[in-house]
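Every protein chain except one is present and positioned as in the full complex.
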Amino acid sequence: MMGEMYLLPFFLPLVGALLLLFSRLVSEHSRVRTALRFTALVTTYGISAFFSATAILSESAGGFIGAYHPGIAIRWEVTPLLSSVYLLAVLLSFISELYAKKEMKSKPDIAAVIHIQLAFIGFTLISRDLFNLFVTLEVLGITSYILIASGEKYRASLASISYLLMSSLAMAFFLLGIFGIYRQTGSLDLVAIREYYLSNPATYSTTLSITSIAVALLMRTAIFPVHTWLPEAHASAPHHVSALLSGLLIKIPLFPLALIVTLTPASVLLASVLLYAGALSAILAVVSAFSQKDMKRLLAFHSVSQMGYVVASFGAFLIRGDTELLYIAALLHLTFHALFKATLFLTVGRVIDLTGSKDVYTVRNGARILLDASRSNIFVIIAFFLSALSIAATPATNAFISKQLITDALKEYPLVSWTLVATGAFTVASFIKLSRVFFGDKSVPLPSVRPERKGIDAMILSILFLLASSVAEHFSLSLPILSSFHPYDASHLTKTFITIAVGGSLYALVRLKHVRAFMHVIGNLSASLTTMLLSIPLFIASLAILLHTVSGLL
Amino acid sequence: MTSRLLLLILFFISLHALIFNPSLMKKIFALNILNSAIVLLFITQGASLGSRAPFTTESPDQMVDPVVQALMLTAIVIGVCVTSFSLALVVHLHSRYGSFDYRHIRKELANDG
Amino acid sequence: MLIALASFALLSRDLLSGIIALGAFSLFSAVIFLLSHAPDVAITEAAVGAGLTTIIFVWAIRHTGRDDR
Partner (left out) sequence: MRKWSVPAQIAISFVLLLLFLPLFLSQESWPTTARDILAEDAGTQTGAENIVSAIYLGYRAFDTLGETIVLLIALSGTMSVVSLLKRNSEDERTPVSLDFSLEEEKRAHHRLRTHLLEVVTGKIGPIILLFGFYVVMNGHLSPGGGFQGGAIIASGIIFFVLGNPHRREESEIQRTTLHLIESSAFLLFLLAALVPLFITGEVLANPFESKEVYIIALNTFIGLKVGAGISLMCISMIERRNV
């Protein structure tokens, strides 16, 4: 590939979205509409997947959009790694759109929003310009507000507007951060800004600006204490949207975050905040997840918790700057999480649709109900259990490898490492709790279920997921950097079995009355909108003061 | 100096309302003002460079900074887009619960199940 | 002046007057942009901030009533 052909895969989804917008003009059942839709799918997912796959195999590239003067124009950079993340994004968007095929057909606008979102995920990954990042993040924000509210439920509308307000507030601070940095450096280009701060000292204003931007990005990744929007938003959205948002969208801001954190020599301190905030959010969110009654809220809290792993390992990588292993571990876990979390949301979504209830304590016989609806749902059940085993990090699943890698690589930070192991135990416990939904229980009457014809799609999707996960697993084990890493030696296995045993006993504890009461309290905790909004400026200000004093002492 | 101080106060008045006012409508008002405050900050500061509007025909060293102006065009438009969508959502919620107060809406939602 | 308008918009119980104050706020900031040698931004703010936003707000309160409950 040559020149800016690298940018092509990121523009193609826009073409797809455009075709969908044109398809609004013809009536719903006409052939033209089907043809347009099909072409849009091929353009967005087929061709751009092909191009980004070729980009993975070629060299990194970069430049300025439009080849204008470096001082003002927008810088971009494509690396094989970013291309592979983009490929993952293509896959997940495709699956999410397939899952809601019927809805997408009647509402081309919403489908177009998904395509646009995909394009801007790509732009966010490749952009190396501060203000351009602001624009792409705003696009991603608006697409997610629309997608959350697309379920047309009042609960989703409230969740969407809470997220909207919180994120707009964060973006206002992002803009203020741009102001602070532009005033000092006179540039928006991240490379130029980094060069500027190598020779000029960072002041309190600089720190404040950088933390403003970083917190806006952390809010999108849903890290404690600015994660409060996520559970309600992801729980009330339609299933395919939850899968897309939880699986994909919350990971994207991490990549610009890495650029922001290394912007000045002093701001690398932020990375240690990432490390501890990640660990804290992993453990706190998993305890909340364990206490939930609503299945989708449970999964949503797990997203926060698993992102904690990724962010902690990312933070450690940025502190040390030289240990590739940490970076690879974070990326692997990110990829695996994207795959299994999307599967979990979609499979649990099926159960919720069929039983009409989200209550993890009362829904039972899930497997039976699914099979009654359609025989091919056996794959759905298999996909669920494999994903559940995976998130619980049992041996022979993909997340087992990435979690062992992360806890190993974080050995220098024993506190963090042990917190993550404890998180693992809680994860096991809460997935035993969720899996109960699928098992039989004679005391609960079986609802009568109409047989459905959606089964084939579900089968295809599940097989796709299983394939993707095993490919990802094999790929990860073949990486040269992991050649000295042996996940299946005695110490790792012992640790895993102890974790699982502790998790099982934690689940057994649920039967105690006091524990139940405690869980009830935690499960019902939810942040008020005021607390949500207040957390952003408070977090920015306290971080800025902390970083400024610490860097003054050093 | 004074203008910046005033903008700071404006920024924090709207921030205060955005955070503490329970009415969703007022929160949207506040968001609007918050954005305007930042845009004003950029533009007035960018204008401290000179005394001429950014056109090529005029003497360059008297010109104000054109970059911030271009950026703010984008920022204003994005702000309006967010406002319009959030208003639609608020109206949607109001049509069901007859209130702008998010505490009230949340309570009613919990009752709806 | 801006602060007064903003505070009025945020404090008033009657949403319609709040919206008018917000529109005036926008218009006033457009004037400031003009004085700061930013004619492009001024036009945008006047067209979008004072015009479009006000229209959308008025549409919203037609549905919901003027009272800020």
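Every chain is named by a letter (A, B and C) in the order it is written, and numbering of its residues begins at 1.
Just so we're on the same page, a contact is a pair of C-beta atoms (placed from the backbone, for glycine too) under 8 Å apart; a residue touches a chain by one contact, two chains touch by 3 or more.
The model shown is predicted, which means the values in this text are computed figures rather than measured ones.
J.: Which shown chains does the hidden chain touch?
T.: A, B, C
J.: In the whole complex, not just what's shown, which of A:Y45, A:Y86 or A:Y145 touches the removed chain?
T.: Among A:Y45, A:Y86 or A:Y145, only A:Y145 touches the chain that is not shown.
J.: Which residue, C:I20, C:V48 or C:I61, contacts the hidden chain when the whole complex is considered?
T.: C:V48
J.: May I ask which residue of A:V135, A:L299 or A:A312 touches the chain that does not appear here?
T.: The single option touching the absent chain is A:V135.
J.: When the complex is taken as a whole, what residues of chain B touch the one chain not shown?
T.: On the side of chain B, residues 1, 4-5, 7-9, 11-12, 15-16, 19-20, 41, 45-46, 48-49, 53-57, 60-61, 63-67, 69-71, 73-74, 77-78, 81-82, 84-85, 87-89, 91-92, 95, 103 touch the unshown chain.
J.: Over the whole complex, note the residues of chain C touching the chain we left out.
T.: 38-44, 47-48, 51-52, 55-56, 59, 62-63
J.: Which chain A residues would touch the chain omitted from the figure, given the whole complex?
T.: So the residues of chain A touching the unseen chain are 2-5, 7-8, 11, 14-15, 18, 21-22, 24-25, 65-69, 71-74, 107, 109-110, 112-113, 116, 120, 123, 131-132, 135-136, 138-139, 142-143, 145-146, 149-150, 152, 176, 179-180, 182-187, 203-205, 208-209, 528, 530, 534, 537-538, 541, 544-545.
Operating definition for what follows: only the chains that are shown with their structure count from here on.
J.: Quick check: how many Å separate the C-alpha centres of chain B and chain C?
T.: Chain centres of chain B and chain C, defined by C-alpha means, are spaced 11 Å apart.
J.: Would you kindly tell me how far, in whole Å, the mean C-alpha position of chain C lies from that of chain A?
T.: About 37 Å separates the centre of chain A from that of chain C.
J.: Tell me, which parts of chain B touch chain C in their complex?
T.: Against chain C, chain B makes touches at 6, 9-10, 13-14, 17, 21, 23, 25-26, 29-30, 32-33, 36, 39-40, 43-44, 46-47, 50-54, 64, 69-70, 72-73, 76-77, 80, 83-84, 87-88, 90-91, 94-95, 98-101.
J.: Residue numbers of chain A touching chain B in their complex, please.
T.: 72, 131, 134-135, 138, 141-142, 145-146, 149, 154-155, 157-158, 160-162, 164-165, 168-169, 172, 175-176, 178-179, 182-183, 188, 528-530, 533-534, 537
J.: Quick one: which bits of chain B touch chain A in the complex? Just the residue numbers, please.
T.: Residues in contact with chain A: 15, 18-20, 22, 24, 27, 31, 34-35, 38, 41-42, 45, 67-68, 71, 74-75, 78, 81-82, 85-86, 89-90, 92-93, 96-97, 102-103, 105-106, 109, 112.
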